[in-house]
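Missing here is one protein chain; the remaining ones are kept as they sit in the complex.
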Amino acid sequence: MTASRTQHLVSSSIILVIALLVGWVSFTEQPAEAFLFPRLISIFFMIFALWNFIRAVMGLSKVGEGISGQTARAIFPGLIVMLIYIFWAAKGYGKVPALEGHWLYDWVRRGLGFYTSSTIAFFLLYSLYDPAPITDIRSWLKRIVVTAIFMAIIYGLFALLLKVQTPRGMIF
Amino acid sequence: MKTMIKALGVSLAAATMAFAVPASAEEYPSRPIGVAVSYGAGGATDFQARIVTMVAGNEDMLGQPIYILNKPGAGGRVGWNWFAEEAEADGYTMSAYNVPHFIAQSIKGGVKYSVDSFEPIANWGADPAVVVVGKDSPYNTIQEMVDFAKENPGKVTLSGAGLFVGHHIAALQIQKETGAKFVYIPTKGGGAAAMKAVIAGDVVGGINNLSDAFRAAEAGNVKILAVADLERNDFLPDVPTLKESGYDVDNASVNFRGLMVPKGTPQDVIDALAAKVPGMFEHARVVKRMKAGGSPLHVMNREEVQAMWAKRQETLAELLKDL
Partner (left out) sequence: MEFLSYFGGVFEPLAFALLVGGTIGGLILGATPGLSPTMAVALLIPFTFHLSATQGLILLGAAYTSTVAGGAVSAILLKIPGAPANIATALDGHAMAKKGEGARALHLSFLSSGIGGVIGVLLLIFLTPLLAQWALAFGPSHLFWLAILGVTVIGSLDSKSFVKGLLAGCIGLWLSMIGYDDIQGAQRFIFHDALAGGIHIIAALIGIFAIPQVLDMFAKGRSKAKIEAVDVPQHAFSASAKEMGRSGRPLTIGTIIGSIVGLIPGIGGQIAGLVAYDQAKKFSPHKDKFGTGHPEGLIAAESANNAMVGPSLVPLLTLSIPGSPTAAVLLGGLLIHGIFPGSDIFERNPEVIWTFINSMLIGQIFMVIFGIVIAKQAAKIAQAPLPIMASAVLVLALFGSYSVQQSMGDVWIMLSLGLGMYFLEKFGFSAAPVVLGLILGPIAESNFVQGSLIAGAQFDGPWAQAQYFTTGTLNIVLIALVILSIGYSFLSHRASGRAAVNVEGVQA
């Protein structure tokens, strides 16, 4: 299965735009000495991106399976959990100056902390993609046990053995 | 009703406060303290920071261990930017400073810190810059090299650990004083890479840390021509200072290393650290290890460091203003 010509066109144009942006920045930003090497690289970057784009236009781009609707649908829930987990739950993120100082905002901004969010994310993702029927009590129990064991290993390795200081959130 | 909601809000806020500021209520320090080092693991600063903090966990010292966090990049800018902008000012994150590096960088601009962004705690070491040449070099004194550079401007290449670090400052000072024109080659990878360029003959000479140059000279790989300090060093009693060689170059390039905290750290925490840290640096085991490693120990307390920072700020602003 290979990606459609349209998909190759879209992907190669995005790369071409990035390459042109990199080239533009390299040739306009100062100080010039610091951008000497970027200029050199960006020339090659733009040439290859253009070459790749022309191949896509001519329909010569054959490798790569592309992203089908089915794949996108399968990935979507996991991707959402992943994004919330990494960009907010683990440490918290965001700056809204108007709200700064408000206790609820400050609290939410702190995120859930590494261990809490990892436990929840692990359990959620596991449950989302576990083929067991949703009504099966035993598979729910199994998932809880596996999550607990995995997080215990992570805690033992990173917190106890390596003493990595991880961000704490609202709870832990 | 309104008062009830208000009371609820206040109590909730109080509850969150209790979550938010657990440390200050307890005795400081109540958990391990991190020291951010703006250079890679294995560099001189990292190596010395690991030695001087090794007894922190002792009951009569801080009572909590210190761990090292490496945040290398762009001659230290990455680590100090992070420290000035993001590090929490709660006394649990310290950073190792390198003077004149961070002061020179802040004068030069493009960074998010200056001397006013940090509060010094204490100084542990002073590593003067030295001028070195390869063992087969035709130059045996600094005068010979400077004279050649004067006659052949732009022909003498000198390697050093980066731009606006102690080595670069020393090169600039020598240039300014003698009127000779050198080509300063900044290397990536700290003093070790700069030293390699000298030993391998890629460059005519180099400016390097006294501690590294001392070892290279012991091994017979380089010759040390001069020390950029006010007095001769105990490790190198036979090497003249630049002043003795007839060049009016002071100790502005000496690489001072010590610990600091971000501005905004509670005063009682700063006081507690400033009282205990110098003693930690002078612990017998630390002194022994530093000596074994060929690293000059130079302990200064908070007031002395503050004075030293202020003086450097002045000299460097003067030196760098026409660049």
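Think of it as A and B in the order they're written, each chain with its own count starting at 1.
Throughout what follows, a contact is a pair of C-beta atoms (placed from the backbone, for glycine too) under 8 Å apart; a residue touches a chain by one contact, two chains touch by 3 or more.
No experiment lies behind these values; they were computed from the predicted model shown.
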(request) For the chain that's been dropped from view, list the shown partners it touches. (result) A, B
(message) Given that one chain is not shown, which residue among B:192, B:272 or B:287 touches it?
(response) B:192
(message) Of the residues A:34, A:98 or A:160, I need the one that contacts the missing chain.
(response) A:34
(message) Tell me which of B:164, B:256, B:281 or B:309 is the one touching the absent chain.
(response) B:164
(request) Quickly run down the residues of chain A that touch the omitted chain. (result) 3, 7-8, 11-12, 15, 19, 22, 25, 29, 31, 33-38, 41-42, 44-45, 48-49, 51-52, 55, 61-67, 70-71, 74-75, 78-79, 82-83, 85-87, 90-91, 114, 118, 121-123, 125-131, 146, 150, 154, 157-158, 162, 164-167
(request) Just the residue numbers, please: which parts of chain B touch the chain that's not shown? (result) 34, 40-43, 46-47, 50-51, 54, 68-71, 73-75, 77-78, 81-82, 85, 105, 108, 110-111, 154-157, 162-164, 183, 185-189, 192-193, 195-197, 199-204, 212, 215-216, 218-221, 285, 289, 292-295
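Rule of thumb we're sticking to: only the chains that are shown with their structure count from here on.
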(request) Within their complex, state which residues of chain B touch chain A. (result) 12-13, 16-17, 19-20, 32, 34, 67
(request) Can you check the complex and tell me which residues of chain A touch chain B? (result) 103, 106-107, 163, 165, 170
